[in-house]
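Below is one structure, written out as structure tokens; comments come after it.
Shown here: the complex without one of its protein chains, the others still in place.
Chain naming follows the written order as A, B and C, and within any one chain the residues start at number 1.
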């Protein structure tokens, strides 16, 4: 069967067929005949020309996989070419705007600037405490703080936009 | 809800109700108020008056559970009393007959007696090899070998009746 | 010997202490917060008592609830572990007042050493050199500014009540002082309930080396040699070794004697650690502070001396004399420990809480893992993100690094980010292999790493990763098909199909 894969920003065409004991794969013109098994749920053991590749695969969202192989991680998006292309062009970062998002759930212990303040790149904006560590969230660029969405004592979730610098 | 449990040859009546954070259990007149959680699939962590009981539960067949707790194993059969009693009275051992069953899958490497032979209790009947060990299957009682179901070189599965002594 | 011990802690150290209890035939009692109902330390205990909601201030720091749990269980002694109440003299006193044994030093010694500023004065009195700095907490930002100007930048701000890098800030210049002062005070208040901070001159390229001491109630005070703890991020250790790669038995003897002198002066009993800064060039050493508890990194000392420190702690708390004299202690081989944190090393060691989807711990020769989690466990946002300590032992430092590299490569943790990839790079770093360590190691290492940008056999591996994802996707599709045709036995039907499709 044919599958389209996007990895590291590039699209690759994949064709997998079973041939008795083996899988025959064509990938961007490269041809692999390999043995595949699944010793544990989510672990794919591939053997190609004697070389062993143990891949741990997690499907993080429909069609979006994270594969780790020899301590390296790959983010892979798969599409069935017969289906409609997913309209996955995200909104993208508005030029000139940079938002500061909470990297993890935690509590805002201090807000270091006010809305409208001018900040240098690297200046502290908000301090978030999680797991007993206080982490100063810094401005990713110089500019004006145009949004400031949190107050001291508030709890925030991972991904919440704390502030926006423009 | 009410459940009937059979364990170690005895039937016990069980009533489990949830009460907010806890489970209230009546078991043969004993009353337990306990905390229960399932940290991993099949692992039930019960805390009763501070005492911790970590139970690993496997359902081996419908309604038949094996529970291990502090290195001890319990075979437990559960029935919903509203349903029909399962007609689980097995055929039982015909008096005077004793069969020799293969305890594991393996290969018959030697048959030591013929059908119709007289054997003493403990006499070797069949030798089965599995995991590189040869195991002599012995007559459980003195008598006549009335059935002999295997030949040398045959492979057998666990539970296969190899011979019957009467 | 005690029959029951309550462990007033969680995570790997609670598990570690329970193991020592089991080995001594003592029944271990756990306490837990609402966030820890299914935590490993609860699962491994004989008894467990809920002591409050998730935030530690409402549970693991609640002295009365912990003592109440000890009473209910009938425990005769309490082991505080490290962190939480381990260095809280009020707790030690409350335990004693409840007629229970506190497994650790007496509250008076904790008070003396617990205040970093008092401790500096005590060490000075015992004849140990100290880093130039204040021996009193700073009263104001103004005072901090003056003192810093007197010693010259860089200076180090430290929590008077603290330890473990909480409330500690390196200040490079006068402009950075106000924000660093505020953060250090606030962190100190939140971590130790005491906002006081003091100031020290920062030593250039210092090694952080500590001496393990042990004292009993019969006047015996012994040192168990040093641990090198120079590799730190945010002033918190991440890799520790015993012995120090500095490899100087004379320095060990001198530091050991100084540590024993300080412990004696403090009337110290049970396990403690005296921390020193050592100048790499001059081999001069300065007293930093004394930790009046078991250290996170105690396993490397155990591996090299063969002495079980927790077992010894319990025996000494029971009134027994030390099971060894100074001349019995010998150091064999080399041990290294890595702290596995739920943190993203690619993103400034930002905490990465979440569910551990997969966990495979290395074993085999010379490998020891002290973990506090299991596959499926949640790493909560409420507590320290350390999930495990991997330690190795071998005859030499070189062989120990070989072993550590192997063990790190075997280690599998999925579902959260961890410091494993960072350690895998460190053990391959020539500076680390050469033993050139100081507290600036990580900063320089990260610079070297960014410059290097190694590229490996990428093509085939990337292709295999894509193929694995495709197989997983094909499997999911089959699974869905089976579910649609036969709802009830979806999983088992798939499993069989999966076996056919993939394993034959």
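Here is the rule we go by: a contact is a pair of C-beta atoms (placed from the backbone, for glycine too) under 8 Å apart; a residue touches a chain by one contact, two chains touch by 3 or more.
Predicted model only: the values in this text are computed from it and were never measured.
A.B. asks: Kindly name the visible chains that come into contact with the excluded chain.
C.D. replies: A, B, C
A.B. asks: Any idea which of C:333, C:354 or C:421 touches the chain not displayed?
C.D. replies: C:333
A.B. asks: Touch as defined at the start, partner being the missing chain; which of B:104, B:146 or B:161 qualifies?
C.D. replies: Once the missing chain is taken into account, the touching residue is B:104.
A.B. asks: Name every residue on chain A in touch with the hidden partner chain.
C.D. replies: Residues of chain A in contact with the hidden chain: 35, 37-41, 43, 45, 47, 50-52, 54.
A.B. asks: In the full complex, which bits of chain C touch the chain not displayed? Write them out.
C.D. replies: Missing-chain contacts on chain C: residues 15-16, 19-20, 22-25, 37-38, 44, 299, 302, 306-308, 310-311, 332-333, 360-361, 363-371, 374, 394-395, 399, 402-403, 405-406, 409-410, 480, 483-484, 487-488, 490-491, 503.
A.B. asks: For chain B, which residues reach the chain that was dropped from this view?
C.D. replies: Contacting residues on chain B, toward the hidden partner: 1, 3, 5, 7-8, 12, 14, 16, 18, 21, 23, 25, 27, 30, 32, 34, 36-38, 42, 44, 46, 48, 51, 53, 55-59, 63, 65, 67-72, 74, 76, 78, 103-106, 109-110, 112, 124, 127, 129-136.
Here, only the chains that are shown with their structure count from here on.
A.B. asks: What whole-Å value do you get for the distance between chain A and chain B if each is reduced to the mean of its CA atoms?
C.D. replies: 49
A.B. asks: Let me have the rounded angstrom distance from the C-alpha centre of chain A over to the C-alpha centre of chain C, please.
C.D. replies: So the centroids are 30 Å from each other.
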